[in-house]
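Just passing along the structure, written as structure tokens.
The complex appears here without one of its protein chains, the remainder shown in place.
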């Protein structure tokens, strides 16, 4: 494991604007073990026994030992993804505020748009029926227009906190987010399913990659539990 | 106290679109007392002694007895206010989803815009220097345009969850929100100060009015504690 | 449903000292529905459709609509059960404090003791091999002795908060506890299994009875989900 590699930003949506970056973390698979074994008045044993214990805890939903491993991320994502993300109330967040700054306003333009899924009211599917060039141009032009309107309002002397109301929800936002492994796995579970919006699934996948390198045994048990293998 | 009056929606931003509505609540000032006195193995005493106890608890920051009074609200507010609101992680929320429905999309157009406060980077002040007619027209036209673009994207077959990304942050959203009195007072404390954005302060004031009618003694002690009288 | 019946204390451990009492609650099955349907911009439909929605939400783990129903209990239980209970961090608690009062100290004496389960390190089973009369007498005498020692320490002028350290963990304690339906169901799920200690299972069963009378449709879906029918 190369830690410098582990902490490089991942361009989650592959547009040069999105990123997920692991800032720091504490704990590893063996922290789960030592936290769990305090119940028995014991510590670590052999790797094999410890691996078995992690699997047992995960599969029997004894999740408290997974709370002592903590991850801190730095994230750049569109506002509509941020809104889904911040519904998770067990994380700690600090976000860029459009009350403070009017700089670096950029927008997410999907490479490929998705069609409404007619079987699933909240879902969508990739489809050749969509003309992506036209769609991309429409969204791009709308972003430029919104930015112009925003700047016009600022020039009229209007406060940033008021002017921002015209900015669309594909505007990028940026935040720090800290969470323990138990709640991070809950996030991944909910956001990696086919029912989740494609964009947030990409973030969940990037997190999964990081977990694969930091807590491989816990992650393996998690994947088995939720049929993700 | 007329309960039917208490549960009527309040048009917080006075535009016929915003509202705060008390759906239901449990507990009152005397619930604080009986919860607190369980510590002493005692229950209620005289109104005077009970009032004194509530003041003592509030002023000495013994807030756990205030957690047993619970309020459920139904709220309609602009997205940029919702984003401030949902930063409070101790509430329970259920919100309208633009992945499910494309109906009833309306926008907040301020009656009076505010100027950037030059002393306070995040703040704003009402000012005669702003031409409100021009500003209102600019924001109104931008909303119409965004809605047109949104509908165009839907007509191209694009999924609601994708098309919504062009909708601006003054779009109204709607949610149910449940919280206990301790955390509700924390919300009011943070959101009623002059540093808070004017719009969310109006919601904090509406909540204060409801608390005045439901937990008057607790509220009085709260106001004294935070210099709000 | 007779509400006065619903709020009568239940003698959970059948010793005249334990109790679980529903103090108050807000919401019912239809609150789940209206909170969930705000996502679609809709409200209640027919009872049949609403029942189907509740089952769908429960079985697909969409638990946020269950957070708007809130229960407040008054509980008397042995300290060792209280310690298991207070591990649930999503409840609000106020408890009798032995720093404040030295009155009404009573102890839990099991009617029937359980044998160590040799297959399950943390478990126990009822067994005819145990001489319950001897065991009851042993525990009863120990309680009397601890109380005498406690009173001796008080008479020596020692502070209540210090003297209490000799009191055993079968001492009864009393508390108010408020929780929403989502977290209450989580408590029931964890504490009603055969792995849970027999005493706390009795409290979980008493809660189940109350839920049967207050949110029957939600409870039915919960039981189906967790194989409790």
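When the chains are written out, they are named A, B and C in that same order, and each has its own residue count from 1.
Heads up, the rule we're going with is that a contact is a pair of C-beta atoms (placed from the backbone, for glycine too) under 8 Å apart; a residue touches a chain by one contact, two chains touch by 3 or more.
The model shown is predicted, which means the values in this text are computed figures rather than measured ones.
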item	value
Candidates A:15, A:117, A:174 or A:209 - the one touching the absent chain	A:174
Touch criterion as defined above, residue of C:16, C:157 or C:227 at the omitted chain	C:157
Of A:65, A:78, A:143 or A:168, the residue in touch with the unshown chain	A:65
Positions on chain C contacted by the hidden chain, ascending	78-80, 83, 86-87, 89-90, 93, 97, 99-100, 108, 110, 113-117, 121-125, 127, 129-131, 134-135, 138-139, 142, 145-146, 149, 152-154, 156-162, 164-170, 197
Contact set of chain A toward the excluded chain (per top definition)	24-27, 31, 34-36, 38-41, 64-65, 67-68, 70, 72, 74, 92-97, 100-101, 103-104, 174-176, 178, 180, 182
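Here is the rule we go by: only the chains that are shown with their structure count from here on.
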item	value
Proportion of interface numbers common to chain A and chain B (over half same, under half different)	same
Length of the line joining the C-alpha centres of chain B and chain C, rounded to whole Å	33
Distance from the mean Cα position of chain C to that of chain A, given in whole angstrom	36
Centroid spacing, where centroids are CA-atom means, of chain A and chain B in whole angstrom	27
Overlap residues in chain A, where contacts from two or more other chains coincide	121
